[in-house]
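My questions all concern the structure below.
Moving on to chain A:
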Amino acid sequence: MSFLEVKDLRIHFPTDDGLVKSVDGLSFSLERGKTLGIVGESGSGKSVTSLGILGLHKGGNARIGGEIWLDGEELVGASAEHVRGLRGKKMAMIFQDPLSAMHPYYTVGDQIIEAYRIHHDVTKKVARKHAIDMLARVGIPQPDRRVDDYPHQFSGGMRQRAMIAMALSCDPELLIADEPTTALDVTVQAQILDLMRDLQREFNSALIIITHDLGVVAELSDDILVMYAGKCVEYGTAQDIFYRPEHPYTWGLLGSMPRLDREPTERLLPIKGSPPSLINVPPGCAFHPRCPYLDRTDGKGDTVVPELVPTERGHLVRCHMPAEERRSLWENEIKPALETQ
Partner candidate 1 sequence: MITFIIRRLLASVLMLVIVSMVTFAIFFLVPRLVGATPETIATRYVGRTATAETVKDVASKLGFYDPFIVQYGRFLKGVVAGADYSTGPSVEYCAPPCFGYSFLTQRPVWPEILDRFPVTFSLAIGAALIWLLSGVAVGVLSALRKGSLFDRAAMGVALAGVSLPIFWTGLMSLVIFSYGLHITAPGGSYVPINVNPGQWAYSLLLPWITLALLFAAGYARLTRAGMLETMNEDYIRTARAKGLRERVVVTKHGLRGALTPIVTIFGLDLGLLLGGAVLTETAFSLPGLGRYAIQAITDNDLPKVMGVTMVAAFFVVMANLIVDVLYAVVDPRVRLG
Partner candidate 2 sequence: MKKSTIATAAVSAALALGLAACGGPTQTQTGGTGQQTGGQAAAQDAFNAANSGKVFNPSTKKGGTLKFANSGDWDSLDPANTYYGYAWNFGRLYYRTLTVYKTAPGAEGNEVVPDLAESLGKPSDGGKTYTYTLKQGLKFEDGTPITSKDVAYGVMRSFDKETFPNGPTYLNDLLDWPKDYKGPYKTPDMDVSSAIETPDDRTIVFHFKQPFASVDYLMQMSPTAPVPKAKDTGTKYREHVISSGPYMFEGEAPAGKNFALVRNPHWDPATDPNRPALPDRIEVSVNVEANDLDNRLINGDIHIDIAGSGMQPASLSKVLTDPALKARTDNPTLSRLWYVSIPTTVKPLDNIECRKAVMYAADLTGYQTAYGGPVNGGDIATNLLPPTIPGHKKIELYQTPGYKGDVEKAKQHLQACGQPNGFETNIAYRAERPKEKATAESLQQSLARVGIKLTLKPYPQGEYFAQYAGNPKFVRENNIGLAVNGWGSDWNDGYGFLQQIVDSRVIRETGGSSNISVRIPDVDKLLDQAASETDAAKREAIWSQIDQRVMEEAVVLPGVWAKSLLMRGKGLTNVFISDSQQMYDYVALGVAQP
């Protein structure tokens, strides 16, 4: 069994408007030292997934099903208190917006110290020393001085570094970074990604990077999972996803990737429309209302939910279109379009 095994994870929220199926049958696995990228548009269930792994839906109104195995321990059925003990120590998380994710009334140092002391019975002084070390490690200049600053006194990139320092303070074996660079500008994004890669190598932890931007995970990830409407639509190695993608939604994502040589607002092959409501997921293939190839599925696209099936190279795709047709579309139409433009 892998270090992290997620099997058929379901996270549903009953609301006044109906049942929100934010995550609906998600499975993946990850080894120590490896990186998984989870990609999808906003609202596809990525954050709910990551919070689910951390056990942060426990005690709320969520209905959780399936299994999460971390280092041989099952977490869905485990007690909230037990999972709390793992949080921060065994598994940690870096959030999207470091300004709102850090408490405005406590110093950066205090927040790192707090994280460290939850899991380590040390004096404040020792914890402070550790916090300064961590800040130094994530590249904060003058860490012994900045440790007493409040989050609002940090720049955006520095704050994200501090968040990383806080998440890594207990040397977690699983690190989940939920849109770690979305709130940052492009040059800073690159620095943060570099930092994360270096640290991951150094700590040899398992890393999940969640993003709506394939570009972010391109260089970091070993595996990539593409999510749409709470489900996995394509899952494979980074090579597979970038060089042999077979799902029309993945193509769309590739086409909307911002590149350094273009303005970020320019999109090559934009996906028309917007993601569906997770209460009334479209019948059949959830992507069908937006899919240009609905007519190539023998009428199953809007009636039968496609299965996640392995391609001949072994990566997984959820699409009714015949495999040859998908490959020829990619090779003959999509790939050239992406390359020339």
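How these were chosen: all candidates are chains of the complex that A comes from, given by their letters.
By definition in this document, a residue touches a chain if its C-beta (ideal position, glycine included) is under 8 Å from a C-beta of that chain, and two chains touch if they have at least 3 such contacts; residues count from 1.
Worth saying up front: this structure is predicted, and the values here are computed from it rather than measured.
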Expected hit for chain A (complex, candidates 1 or 2) is 1
The residues of chain A that touch candidate 1 in their complex are 51, 54, 56, 59, 84-89, 92-93, 95, 97, 100-107, 111, 114-115, 118-119, 150, 152, 166
